[in-house]
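Just one protein chain is left out here, and the rest sit where they should.
Here the chain labels run A and B in written order, and each chain numbers its own residues starting at 1.
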Amino acid sequence: MKKVISNKIIIKKARRRVYVIGALCVLLVLIAIFAKQLSPHDPNVTSALLIRRPPSKEYPFGTDSYGRCVLSRVLAGAGTTIFATTVLVAVTFVIGTVLGIISGYYGGLADTLIMRVTELFLAFPQMVVAIAVAGILGGGLKAALIALGATAWTGYAKIARSHTLSVKNENYIAAAKLAGLRGWQIICFHILPNTLFPLVTNALTQIGTTMIGISGLSFLGLGVIPPQAEWGSMINESRAYIQLAPWAVLYPALATVITIMFFNYLGDAVMDLRKAERRN
Amino acid sequence: MSGFIGCCLMKKYVIKRLISLIPLLLILSFFSFLLLDMAPGDPAEKKLAAQGIAVTKEVIEAERIRMGLDRPFLTRYFAWLFGALRGDLGVSYKDGFPVMGKLMDGLGKTCQLAVSSLVLSLLISIPVSVICAVRQDSFFDNAFRILSFAGNSVPNFLISVLLMFMFCIRMKIFPVIAGDSFSGLFLPVISLAIPMTGRFIRQFRAEIISQLEQDFVTGIRARGVRETVVLFRNVLYNALGHMITIAGLSIGTLMGGSVVIETIFRWSGIGKLVMDSITARDYPVVQGFVLIMGVMYLVIGLVTDLIFVTLDPRTEITS
Partner (left out) sequence: MAENVLEIRDLSLSYGDDDIVRNVNLSVKAGEILCIAGESGCGKSTLLKAIHGMDAINVTAGDIVYEGKSILGMPAPGRRRMMGTGIGLIPQNPQGSFNPLRSFGRQMKETMESHGMKFDRTEMVRLMDSMGLPDGDKLISSRPFELSGGMNQRVAIVFSLLLQPKVLLCDEITSALDVTSGKMVIHEVESYAAHSNAAILMVTHHLGIADRIADTVAVMNHGEVVEYGPVSKVLYHPEDSYTRMLLEKIPKIRREAVS
């Protein structure tokens, strides 16, 4: 028979992992925020003389087909990607949560209506909708975000609704009602804290998906409009010359992969922590 | 008890689902049609421009009347809808060919990609996830968890670019332009399969582990049942419904992913068709694409749900 490891140790290790990877993610966000200060050159300045230069001291990541500094563009792209992702995740989080809680708490017609709409949006595959909408709206970051966001809010709505439903009939809710608390107060102080954890966990896992979506759309030319720096579009711009200037593809690719991995890992670590804590 | 009640409730469930499909299909069609209207600019003008015809006010006006654009929105919608029900999705702006025909051709090619990558992913992910779940925390498990995490975190367009660089340009094993050959199938399929396999391994493994942790597994083992029987005929059987649902849902991701892959490798599937149409402002094709893809997705969703409910009727019978 195997020796059982104490659950407390598992929880401690899980918590430590969340802190470490969380700190790394915060670091990435800080790099993105201070991109301008950290860039050695202007990311949009082109130069016919400096086309496709290999990495050097002055241009640590080399230059691309337009003579722009790849490092500066990667940093600027970090800003674009992370900023866009944050906005999208935040907005879909709020919209989805609000709809979900309303649906679960008030029930009745609101519930049926919201659930139908949710099912409807879930019936579409995300990327297909995103491509079609972005394609017809003509591209641009805003269109891409709307396209991706159209289906992303449904996850939060479902989670918020199911958790609201499960606590709605608890005693302390009834007690709060008797004490005279109004609907929105009950929601804010009692229901919301309860359902916050799974919602945040979902948001963390959505970050990776959103980044892949944004860079995917930009890669196709349906997202960010060049010359705005974004990793997906950078990879697309430079892939024709990958043999001559592999660094122009490599560095944005690495940046994409590393960032997505960090945030995905954070989502995983938080979920593992929750599972371990629940077992106690 | 089981046979009769099960069958009766099942029929009700199927009918309920089929009925709920109708409004969804209607709204899908409405949305697809709306998509065209949302496009900035005038459709008649876009059509003429797509064909390369010089536009003047009179020409546009004539074209608008010919296209029936002067009629109210709902009239146009229903006309389009009835046409769609007969299989007529209009004609392409670019070359005048029927949209339905172009989409169907493309769909066939895309299905080759989709089915191949799905099969490949399942062939790898099912055995791996079973072994990982049974040998949790072993070297094999940890190694594959890391691999599947990595595979799932890399966007598939990136994998395609890297694969193309490595195999086509550097090592010259595969042709750069996939064309429609069999050897052209390899790299696109692998690009699609890698993230999918990663995702499948993670999710299947989690589901199998959750089944292994159920009380009944202990009970079955306590009766002295052979471990292979416990694993395959019970644990895996229970996990199957969930696994099929996951696989079915990833059809949607496949359809989205194929757009990128087909564009990169120039595989003449429906994805490449849509991208080319977007570039050429050939909106009827894009519109038909959304409709066809949406219908496919809904139907596949229904089928996977039915399979799930057959295997595990618990949630439906209790509700």
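Rule of thumb we're sticking to: a contact is a pair of C-beta atoms (placed from the backbone, for glycine too) under 8 Å apart; a residue touches a chain by one contact, two chains touch by 3 or more.
Computed from a predicted model, the values in this text were never measured in an experiment.
Peer 1: From the list B:58, B:137 or B:215, which touches the chain that is not on show?
Peer 2: In the full complex, the listed residue that touches the missing chain is B:215.
Peer 1: Tell me which stretches of chain A touch the chain missing from the display.
Peer 2: Within chain A, the residues touching the omitted chain are 1-4, 6-7.
Peer 1: Under the stated touch rule, tell me which residues of chain B contact the chain that is not displayed.
Peer 2: Residues 1-3, 5, 215-216, 218-227, 229, 233-234, 237-238, 311-314, 317 of chain B touch the chain absent from view.
By our rule, only the chains that are shown with their structure count from here on.
Peer 1: Taking the mean of the CA coordinates per chain, how far is chain A from chain B in Å?
Peer 2: Chain A and chain B have C-alpha centres separated by 22 Å.
Peer 1: Could you pull out which chain B residues touch chain A in their complex?
Peer 2: Those in contact with chain A are residues 23-24, 27-28, 35-36, 38-40, 149-150, 152-158, 161-162, 165, 169, 251-253, 255-257, 259-260, 263, 274-275, 278, 283, 286, 289-290, 293-294, 297-298, 301.
Peer 1: For the complex, give me every residue of chain A touching chain B.
Peer 2: Answer in residue numbers: 116, 119-120, 123-133, 135-138, 208, 212, 215-216, 219-220, 222, 232, 235, 239, 242-243, 246, 249, 253, 256-257, 260-261, 264-265, 268.
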